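Take a look at the following structure, please.
Yeah, one chain of the complex is gone here, protein chain that is, but the others are all in their spots.
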Amino acid sequence: MDRSKFPEIVDGKSQYDLDSGRFVKIWNGPQHPGVTGNMALEVVISGDEVVDLKTHVGYLHRGFEKLMEQRLYIQNFPLVCRICVPEPDTNEYLYAAAVEELSGLEVPERAQWLRTLTLEMSRLASFIMWLGGQAGSFGMGTVGQWAVAVRDYVLDLFEAITGGRIYHMYITPGGVRDILPEGFDADLEDVLKKVEKFMHDAEIVLFHNAVFKKRTKGLGIITPDMIDPYGILGPNARAAGSTRDVRKDSPYAVYDKLEFNVIVGSDSDAYDRARCRFQEMQQSIELIRQIMEIMPRKGSFYNRPPNVLHWQIPPGETYVKAESTRGEYGYYVVSDGSNKPRRVYVKGPSYTHAVALFEQMAVGTNYADLPGLMVSLHTYPPEIER
Amino acid sequence: MKSTENKIIHPLENAGVPEDQRHLYCDASPRPYPALNKYVERFLNWARANSLWILGYGTGCGAIELRPLLTSRFDISQYGMNPRPTPRQSSVFIIGGYLSVKTLKRVIRSYEQMQNPKFVVGLGSCTVNGGMYWDSYNTVNRLDYYLPVDVYVAGCMPRPEAIIAGFEKLKSTIMAGQAEGANEYAERFDWYKSNQKKIIKDWDMPDYNW
Amino acid sequence: MGLKDIISPFYVWKRALEKPFTHPSPLTTRPGSDRYRGFHQNDMHKCIGCGSCETICQNAAIDLVHVDGIETTEADSGLRPKIDYGRCCWCGLCVDICTTASLTMSNEYTWVDADPEVYRFIPGADEKSWNDTDKGYRRAEGYNLLETERVDMDMTLGDDGIKSFMEVIHGYTKEQAMAEAMRCVECGVCVATCPAHMDIPDYIKAIREDRLEDALELLYRTNPMPATCGRICTHRCETVCALGHQGDPVAIRWLKRYIIDQFPAEKAIAQLEQEFEDNGLKVAIIGAGPAGLSAAYYLVRLGYNVTVYESQNKAGGMIRYGVPYYRMPEDIMDDEVTVIEKMGVILKTGIKIGRDLLFEKLMHDNNAVLMATGFESPYELSIPGEHHSRVISGIDMLDDIANGKSVEVGNVVAVIGGGNVAFDAARTARRLGADVCIYYRRRIEDMPADSEEIHEAQAEGVKIIVQSIPVHIEDNNGSPRMIWNRAEMVDQGPGKRPKPVLIQGASETADVDTIITAIGQASDYDYIPESMSGRIHFNKTRVATERLGQTAETKVFAAGDIVNSRGDAISAIADGYRAAKGIDAYLTTKKGEK
Partner (left out) sequence: MNSLIKRLKMQFDVEEQTQRSNLSFINATALQLPALLTHLRDYEKYTQLIFLTAVDRIEDNQFQLTYMLADESSQNNIGVRVRIDRENAVMTSIAHLWHHARTYQQELREMFGIDFPGSPGVNDNFILEGWEEIPPMRRDFDTREYSEKTYFPRPGRSTTHPRTAMKAVDPDYPELPLMKGRVK
């Protein structure tokens, strides 16, 4: 983008002069309805054009990585899901996978299927919520109302399987904690139908909405040459033509046994990103149906690790990754042979999207589009600061 | 509301803001509001209880369950509540669980900017005794050290239904004239302030953000 | 962008005609799902207060507290979890780890209060609306954080076993021991139950961490005969083990044996402290069984000069002479005694007090005397014909075998009794080549013998006939013929154990070559001189003592089987410890008086 008309940048900082009267500095957030979650944007505008933007994070910092060093391996499994509130299962899966890899613990086939099922369900729930947010950020609250209600149906399913609505704490090192409850198949199909109906409605009122099209087309373009220098991942990158999808590139759980295509866009603006995510929702529904069809219904779903109170894991380090709704999610776990992890580093995809990328992209956009642009990058603050 | 003795209110120092800007800020502590005539008060409490407007600030995980609560599935408006985007229009502050020190600073600011009557609802274990972040270096353990809390809701996270139950409890507390958090904050202002300042090391805002 | 894009948003209006998303009364009509992780429930009577929930809770949300109406007993710490909902995150790990499966979660989720101090409660004890809810999170079948099965022990059983007197139980290998040690949750409920209060969780931890020297040190702190206990202990610790509620208890006895197996006498001696301050006082101990040896060991550590007198040729008492080699090999017993001797205990064997040395002399020469003579005279059957030459007592037979004498039992042997001696005698007879049948008056579950012994004996081909009472023994051309009668169990009312009563007419006959009786033993107090007899009181067949073993004659103490009715090695060892403590207290006070 052409930045020549904006103030000069020295040492990463824009040299605007507030006293000149040409610029106004506005704080969006942390208490602001237009920011996703608890974070803040320090925006400098000239007219209604954004001249400089700085993301402030850390409002949700709980020191997870430090806390995990203080706790036994098993004790961390309830902790990790809190790192990403709207889509906790990816965290649960990755932590379990990393621990299993380091300790050499095998996971039963059936558990892998159940894991994949919950992972896809949580992707679906997360996308639904994002869709509501995306519509809401452009003033279309109706879709937002629908979306949250429909997502709640998926949460009801989670409640039935795992016993928790938000924090499922279902995927544990060694497998999963329980099998599907009786009558789940019918409930699931019922909910999927509701989701499909919602998507059908949303398609008409959102993607064929003149206002939505007008405001999102051409907004926040990510060019393919930005992908690697900015570390862009997931649908944000795929809408710009990248074909990377961890589920396909390095299949985990049972993704290698499922049939699906990587969804790729071309226009790489906010509209196209929305479109890509919308298709990924459809894909998720399809995958859930596939899983339910071929999933084994018998057999063990849990391999017990050694007594979890004394469980020590041999020294080593590993990096495991999975595809969340925002892109590649990763856990880097270092063990030193003791009963507590030496270091757990959680790489959330929002980390780069919300800070480095967004600060760059926001410059030049209309101030009113800022919330919409932010949602179109699909960022969840807690995974940035952890 | 209960009556309080008239105290001599000393002006606030506002040492956190630059000297040349101090005159811009309020230097008065908050003032408790004594109860009025019994019947007037009863009427006012009824009115207060039935028009609770929630400040839309998701301070922690709890915010995730506010969305279903505020939208069509659980539809909080059927209980006479409504989200507002600014503290000036709100009367209920929902603390969604843990508070990091950085957020606490903003929460105090928002809370102090809210107009009376105002109430605080603490969601989840974290507000009671630190919850699962009990040994974290960045989250407070006891919310009541920093803000007066009127109702706590147990859970992690509390479900929307539990939050509604919390609001019902809040309403009955208000009706009974016992939701005196704002007055307590005014009465024990120095205590709250010193607790807040103890953990917010870079206090660069006025002492009372009115 | 066309006209369609402008019109299509109005499609939302159609929802006005559809069923609303809104739940009309979410407060009352939406219970948590069947698996919902809501507020905790605890079955107060199942819970044993082991504290595993507290250990696993990453939020430090659980405290163990005393609850009114719950007593501390041998199998229950009397504590119950108290949960702080200012900490809990409803992860349910406490439910997953619960050793008794008493802790569960209901599907109740609403608890609001203005007071933050109320969010602490004791599930099950405090009155809560969800106490009896049967929905909520339970551990799923097939999901258990704890290993319920113990590591199998290698044994030589069946036909191979009875070929020789080689030890049946092989002992754990390092891997097996480590795996078994992993199972322990370190609650410590067992420590109180063990008569000697051994540091069980600590030595299991030491095994797990492969600190065997520390483990040995821990063993010898509370038990001078760990090799004995590692083999033949009645392991009451295992009966209260927290893991025993949902599966096999931790194999505490075998883990102890694993430790001591790694330390032959010289190695063990090298590890242990051996020199203690001499205080110049002398103590004589009569009987080198577990009680006597244990008292000697502790007294030496306290600085006393201790002499132990034993009538048999070797020390060990019933352990050496009453337990067959396939359970307690001779060399292990020798090692055990060597270690104790090495600590400074003077051992004088082959000296029978009252015959070779007078009790009065002991009294005169020593500052205190401890009687630990044990029960070694067999009870008689008290039925006609029992003085037949082929009716022998089990204890005498085991004694003879241990002394290297040859014993002939013939081809068919009947053993009468259901205790450990009966089984030892039966299994010994099997090894001598006989077909053996045990006759016991009550049911299998009433047998005082260890369940392992019963199991192993059956695996070796010992037959067991329960509810059978011998009534008469006849001579049949030199061999005994036993006439026995079937019995039925008659309920004696609550709290009393059922009594076997003969069934009229259900009498049967067994022709055997030898009858071995093993229905219990009594003590022989002949060595106590006339002059003393009035000053030592008896309680039926046992010596009456104070708590720490002191008899009415203050200088004389008693320990072991002659004092306590439990009759097992570990109780005798604990008794020895108590007597040592008593003697020390007595002599210290006396010294102070002078």
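Lettered A, B and C in written order, each chain numbered from 1.
In this section, a residue touches a chain if its C-beta (ideal position, glycine included) is under 8 Å from a C-beta of that chain, and two chains touch if they have at least 3 such contacts.
Bear in mind the structure is a predicted one, so any value in this text is a computation, not a measurement.
Enquirer: For the chain that does not appear here, which of the shown chains does it touch in the whole complex?
Expert: Counting the whole assembly, the omitted chain is in touch with A, B, C.
Enquirer: Touching the hidden chain in the complete assembly: which of B:41, B:135 or B:168 does that?
Expert: B:135
Enquirer: Using the touch definition from the top, which of C:8, C:58 or C:77 touches the missing chain?
Expert: C:77
Enquirer: Consider the whole complex, including the chain that is not shown, and state which of C:51, C:136 or C:480 touches that chain.
Expert: C:51
Enquirer: I'm checking contacts with the chain that's been left out. Which of C:112, C:145, C:187 or C:268 qualifies?
Expert: C:187
Enquirer: Which residue numbers on chain C touch the omitted chain?
Expert: 49-51, 54, 62-66, 72-74, 77-79, 84, 86, 116-117, 120, 187-189, 191-193, 196-197, 199, 201, 221-222, 273, 275-277, 279, 298, 301-303, 547-548, 577-578, 580-581
Enquirer: So that we can see where the missing chain sits, which residues of chain B does it touch?
Expert: So the residues of chain B touching the missing chain come out as 101-102, 105, 128-130, 134-142, 145, 198-202.
Enquirer: In the full complex, which bits of chain A touch the chain not displayed? Write them out.
Expert: Residues of chain A in touch with the missing chain: 11-13, 57-58, 61, 63, 65-67, 69-70, 101, 228-231, 244-246, 249-250, 316-319, 321, 328, 330, 332, 334, 342-343, 345, 347, 351-352, 355-357, 360, 385.
Here is the rule we go by: only the chains that are shown with their structure count from here on.
Enquirer: Please compute the C-alpha centroid of chain A, do the same for chain C, then give the distance between them in whole Å.
Expert: For chain A versus chain C, the centre distance works out to 55 Å.
Enquirer: Taking the mean of the C-alpha atoms as each chain's centre, how many Å separate chain A from chain B?
Expert: 31
Enquirer: For chain B, write out the residues touching at least two other chains, lowest number first.
Expert: As it turns out, chain B has residues touching two or more other chains at 72-73, 132, 135, 156, 159.
Enquirer: Any chance you could list the residues of chain A touching two or more other chains?
Expert: Within chain A, the residues that touch at least two other chains are 78-79, 145-146, 149, 167.
Enquirer: Under the definition above, what is the set of chain C residues touching chain B in their complex?
Expert: Residue list for chain C touching chain B: 20-24, 26-27, 30, 32, 39, 58-61, 84-90, 109-116, 119.
Enquirer: Give every residue of chain A touching chain C within the complex, in rising order.
Expert: Its residues touching chain C are 71-72, 74-79, 140, 142, 145-146, 149-150, 156, 159-164, 167, 169, 175, 177-179, 181, 201, 204-205, 208-211, 213-214, 300-302, 304, 306-310.
Enquirer: In the complex of these two chains, what residues of chain C are touching chain A?
Expert: Chain C reaches chain A through residues 1, 4-6, 8-9, 11-12, 15, 21, 32-37, 52, 55-56, 58, 89-93, 96-97, 105, 136-137, 140, 142-147, 179, 182-186, 208.
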